[in-house]
Structures are given as C-alpha cells and as structure tokens.
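Complex shown without one protein chain; remaining protein chains in place.
By letter and in written order, the chains are A and B; residue numbering begins at 1 in each of them.
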Amino acid sequence: MIMTRRKTLATGIGAMGAALFVPQLAMAATTEEAISAFTGGATPGEGDLTLTAPEIAENGNTVPIEVSAPGAESIIILAAGNPNPDVATFNFGPLAGEQSASTRIRLAKTQDVVAVAKMSDGSFIQAKQEVKVTIGGCGG
Amino acid sequence: MAENVTPRVRVPSEATAGEVVTIKTLISHTMESGQRKDDQGNVIPRSIINRFVAAFNGETIIDVTLEPAISTNPYFEFDAKIPESGTMTFTWYDDDGSTYEDAHDITVG
Partner (left out) sequence: MTKTLRYAGLAVSVLALTAMAAGAQEVVDDQLVVNGEIPIVTEAPAPDYASALGTIRSGWTFRSEDTQMMQADDFDNPGMLGVEAARAAFNSEMGTGGESCASCHDDPESLSTVRGTYPKWDEEHGTVQTVEMQVQECQTERMGMEEPYGYNSTDMINMVALLSSVARGTPVNVAIDGPAEATWKQGEEMYYTRYGQLELSCANCHEDNYDNMIRADHLSQGQINAFPAYRLKDAALVSVQNRFRGCIRDTMGETFAVGSPEFVALELYVASRGNGLSVEGPSVRN
C-alpha cells in the first residue's frame, strides 16, 4: 500500500485519539428548498448584501458572522453543509438603525454560508461565502 | 425553565434624537441542538432559544428567528435608531415556553 501524506496523517489522527465529528445528514431540507421557502420560489439575484465570515474558522462551534443589506426587510442565513441548513432569520423593524446584524454560528464542516435578503420592493438578493472549518489539534 | 439563564445587554444610557446606536446582547444558554447523543447513545432532545426580539417604546428594532445552528450563549449585535427618550426591551423565547426579559432606559438629551 502506498501511504499518501493524507493517509499517513489520518493514521496519526486516529492514533492521537481524535473523535472525528461526522454530521448526520438525515434532514430532508436542502439549502435550495430553504431559499425557495423564503423567497416563495423566486430565484435571488445579486445586490447590496454583504456577508462577512472568516475564511478559516478556528473552531466550527463558534463562528462569528455579520450580514448587512441596506433597505432589507429581512435576511435569512443558511449553512449548506449543516445537518439542517437553517441558521437564523433577521427581521428588521421600523427602529432598526441599519439593516445589519452580527451573531455566532455553528458549522459542522467546511462549507458555504449563504445569506438571502428580502428587499422592501419584494425582490431577493443573495450572498455566499465559503468558511473552512479546521478540525483542531490532537484534541480534535 | 432552563437553568442559569442570564441575559446581558449593552445599551447606551444617553443618545441624541434620531441617533443610531449599537446594541450588543448575550444570553447564557446551552442551545442544545438535538443533534448530539449522550453516553448511552440516546439523542439529547433539542432545547434552544428560538426567538429574540428587541423593541424601543413598543416599536420593533429586530426580530430574530434562531435555529439550532446558533452557538451556545447566543450573541447578537445590531443597530437601533433612537427617536426619543424611552425604554428598550429585550425578550428571548425558550423552546420550553419560558421567556427571559431585560429592559434599559435611554435618555435623549
């Protein structure tokens, strides 16, 4: 057997007692379905929606993200690679100073984080960013 | 009611009329996702805060729907417009039916 670097590392991982977290993929809802439910079937376009997330998250348990879409009524956040893609929906009221919000989310693995904003004219716009989730050190 | 749930909010006590101020909130809560298993292999039932609302003098600032993918000790930062003196209220809704509330007065000088 030829030991590739990856396989050698995997052996090392096992030997170091790391418990690899394997998410269950039992949930039926896909990101596409979740977006469709939010938009009523409309396909979101591009626009002034900013999704800020780390390129590399040191730990998937607590990933800081921020969304901002001036003039939006609401913004939904989805994590395409989680067991259930739904993360949060921000609905902005009349006293929202800006249509932006920050929170901390869980990501089961490296994946795309998706934000879709519903604008006041009824249109939808989308932004997406990949977040690499590191598995950590020997403790996993 | 989940144990040891304590809300924290950071709100300025003063503002000018129409000023946009930044609000931070953090509440201690395990946000049990319903995805984990205990030592016996049984699924630990979901138990999360599923909604958070911030309002000022009864008008909504932000109304958030939370799913199990929100981290332990849910944190939010957002901006609020302060038109006049009044009270900012914060309400967290738990899966178990309980609610946690906090309120802060803001004086417009």
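By our rule, contacts are C-beta pairs under 8 Å (C-beta built on N, C-alpha and C of every residue); 3 or more make two chains touch, one makes a residue touch a chain.
Just so it is clear, the model here is predicted, and its values are computed rather than measured.
Touch with the chain omitted from the figure is made, among A:39, A:61 or A:91, by A:61.
Checked against the full complex, the one of A:30, A:43 or A:134 touching the unshown chain is A:134.
In the full complex, chain A makes contact with the omitted chain through residues 5, 8-9, 11-13, 15-18, 54, 56-59, 61-62, 64, 134-139.
Interface residues of chain B with the unshown chain, by the touch rule above, are 4, 6, 8, 10, 24, 26, 28, 30, 71-73, 75.
Rule of thumb we're sticking to: only the chains that are shown with their structure count from here on.
The part of chain A that touches chain B in the complex is made up of residues 23-24, 61-63, 66, 79, 82-84, 86-98, 100-107.
The touching residues of chain B, when paired with chain A in their complex, are 20-22, 33, 35, 55-56, 59-72, 74-83.
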